[in-house]
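Just one protein chain is left out here, and the rest sit where they should.
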Amino acid sequence: MKVASRAASGSRSGPQRFLSGYGQELIVTLAIVVLFVVVGTLNPRFLSDNNINSIIAGNAYIAVAAIGMSMIIIAGHIDVSVGSLIGVIATIAGTMAVSGFPIWMAWLVPIAISMVINAGVGTLVAYTKIPSIVVTLGMLSILKGGLISATGGSWITDMPPEFMIAQFRLFGIPSSVYFMVVLTIIAAIFMRLTDFGRAIYAVGGNIEAARAAGLNAERTVIGVFALHGLFAGIAGILFATQLQVIQSTVPPNLELTVITASVIGGVSILGGIGSVVGSTLAAILFATIGSALIFLNVSAYWLRAVLGLMILATVLADMLRRRRSS
Amino acid sequence: MNPSMLFRHEAILALLTGVALFGLAALSDKFFTPGNLLNQGRLMSEVGLVALPMTFVIVTGGIDLSVGSILGLTAILLGVFWQNVGLPLPIAMVAAVVCGTLAGFGNGFIITRFKVPPLIATLATLALYRGLAEGISEARSVRGYPEWFFFFGQGEVAGVPFQLWVLIICTVTASVILGLTPFGRATYAVGANETAARFSGIRVDATKLWIYSAAGFLSAIAAVIFVSRVTTTRSDMGTGIELDVITGVVLGGTSIFGGKGTVVGTVIGLVLIQALKNGLALSGVKGDGTIVVIGAVLIGAILAGALFDRNRGGS
Partner (left out) sequence: MNKVTLTFALAFGLMTGTAMAGSAWTGGDDQPTSPLACDATPATMAAKPYDGGSPTNPPDRAGKKITVVDIPKLIGIGYFNATSKGIADAATELGNVDAKTDGPTKANIDEQITFIDNYITSGVDGILFAANDPVAIAPVLKKALAAGINVVGYDANSTPDARQWFVNQAQFNGIAKGLVDNMAKEIGEDGSFAIVTSTFTTPNQARWIAEMAAYTAACHPKMKWLETVEAQEDNALSFNQATTLINKYGDELKGIFGMTSVATPAAAEAVTQSKKCGNIAIVGLATPNAMKPYVKADCVKSVVLWNPVDLGYAALQVLRSVSDGTLKPGATSVKAGKLGELQVVNGSEILLGAPYTFTKDNIDKFDF
């Protein structure tokens, strides 16, 4: 595993270093701005409050989940079960709310459960050297099947209004947006400035070097999985409270969407590089693209092809940028 | 490579599969009949064919998430070439398979030329190829194939389903290539340490291009068989097959980090999964329960394998 070198050589100027360090985030932001300008010119309703709100608020939970996913990937691991996990969290939360538990419990207990499950996965990964993709592949099946078994396929409706946290508004903006922004900032500071955050980068970059430097790699791995569980849990609560109904299934390919958001946002799948800010921006970019394609009247039959092409283009652009700056 | 270490995981897996087969046969007397077993062989052929090149892919330390989309795209192209373009059906079949192989080559190209990590590249092509299938077909199915075409998916040769023969032949071929040829050794070398492999003169990029193209090729063959089995084409065919394939390959002992794995292991892994899916259903377990069991078996089997390695002092 290569050692990540964020601090470039001393022969480059400040702005150049900033660019190479945050290049991907800038590209993603640029893409979002370009989209808004182009589509907004063609159809001004794209820029309306309602639309921007629905683009960002409706997909904020994906950004929150991507924060945790980015941490995992930076640490050199991956979780392909996050989609099913969000479904399980949402169902537990909804069931608790409907069964009369205090609202704060319906919010916090599922998050705690998510952290415990993921800490368990982390322990397995840290101590047995089983690749995380394998463990989470198995978890994917267990959670998905378990969810159907537990709910019998039925939906949860009639949840108390006090429970619907994602729909609370402050100054007209749904709370899920605030969650997304605040959590991203906290996570970014955490990753950059705390010892544990730097440990995550170190373990992902070169685990042996990290151990040699005195870090407890196993504890770091378990910790980052628990953190991922925290963010996935919050995402699950937001997902549960966005709509009046909780299905026993989640949007198809949700885990791939979350992973793609992290990766497009600049997190390197090889570990050790990336930022959570990038993944939040990428999640917003995806949501924007999804809406833009409809506003632009792209033939409905070709929507997914265009999306795939865009992902590919962004990835290629990123690779070329990396090669040029290294 | 120590032969006894190599066979450790496959041996455990074979044992586990044997136990599972016994257990399932005990739970239902309809499980261990020739008719059922041959039928299961027929049903697992598509996943099996795709799992063969996937073994190579994962042994090189890569992954291919787009095989399901390539399957769907090939299926659509088969219909389009035959009905819309008007090619004779055999030519349409060949043309569709060529396109599927090109799609796989595309994956390999993006991975080798642009150095995009395989997970990301195939994540993008998963969407792109599926999108092409949806766009080209415009949600129309193609039906009305001639009777002879259904032989590939529904016919039998000497009492054994046709696609099972195809699977057996391909399995033997893949096994020989991976285990006994220089190409196979190159595959292992690339997975074990790509830089060292490059320095020792192995043509790493060419190897990868061949392997990803093979994944496209076999996904396309699986598509033809699938269309023949269900007598129609749909743009959503093959959705989700990549997870089944990867589960089978990983269960079979191929390390996701690369450098280790066998075709035999993959096949045993697939047999175990198919047996569980079928046997559990026959003994009354519903679909959701079966999914949970398979997930647990995956984790359990890998855990068992890892623990055994630890005991022997392996790393």
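Per-chain numbering from 1; labels A and B assigned in written order.
Note that in this section a contact is a pair of C-beta atoms (placed from the backbone, for glycine too) under 8 Å apart; a residue touches a chain by one contact, two chains touch by 3 or more.
What you see is a predicted model, and the numbers here were worked out from it, not measured in a lab.
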Selected from B:R8, B:K260 or B:K277 as touching the chain missing from the view: B:K277
Residue among A:V64, A:I207 or A:M310 that touches the chain left out of view: A:M310
Footprint left on subunit B by the chain that the document does not show: 28, 30, 35-36, 39, 43, 134-135, 138-141, 143, 150, 154, 226, 229-232, 234-241, 277-278, 281-282, 286-288, 291
For subunit A, the residues touching the chain missing from this view: 43, 45-46, 48, 50-51, 54, 58-59, 144, 148, 151-155, 157, 167, 239, 242-245, 247-252, 290-291, 294-303, 305-306, 309-310, 313, 316-317, 320-321, 324
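Note that only the chains that are shown with their structure count from here on.
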Of subunit B, residues touching subunit A in the complex: 65, 110, 114-117, 119-121, 123-132, 134-135, 138-139, 243, 246-247, 250, 255-257, 286-292, 294-296, 298-299, 302-303, 306-307, 310
Residues of subunit A that touch subunit B when the two form their complex: 78, 124, 128-131, 133-135, 137-146, 148-149, 256, 259-260, 263, 268-270, 299, 301-309, 311-312, 315-316, 319-320, 323
